[in-house]
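The other protein chains are all here in position, but one chain of the complex has been omitted.
Presenting chain A:
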């Protein structure tokens, strides 16, 4: 599958879905004008990658300084097939990046972590910019 790379904007995250290496990145701010239009194609490509590829390890990195409720929904939609893949024995690491002192994002990460039983969910504290 072709790598998906989108530059970040003021309201949508930088995207790097590198299917060949199994490394996926979402970084920045996320309250896109149309969350379904933004995340829909990403979710679709992740799903087809998961069903088509072998059980190669996946690292999915999320570092969002802010995301609205539509983006939270989209994140959950991305996380669920990852957890399913991990339940099927695929090594999956989700890395949740949050700025030191950002309680909102840290707590949101802990909430998402609770939905993972098989994938490894890592909380990664970053120095405040």
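Convention: contacts are C-beta pairs under 8 Å (C-beta built on N, C-alpha and C of every residue); 3 or more make two chains touch, one makes a residue touch a chain; residues count from 1.
Following the convention adopted for this analysis, contacts and distances are computed from a predicted model.
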Fill in the blank from the handout: Name check vs UniProt for the chain missing from the figure, options "Nitrite reductase (NADH) small subunit", "Iron complex transport system permease protein", "Histidine kinase" or "Uma2 family endonuclease", returns "Histidine kinase"
Completion exercise
Where A:54, A:103 or A:117 are the choices, the one touching the absent chain is A:103
Problem - Per the touch definition above, residue among A:6, A:43 or A:72 touching the missing chain - result: A:72
Completion exercise
Checked against the full complex, the residue among A:1, A:20, A:36 or A:56 that touches the missing chain is A:36
Completion exercise
Even though one chain is not shown, chain A touches it at residues 10-11, 31, 33-37, 66, 68-70, 72-73, 76, 80, 101-104, 111, 114-115
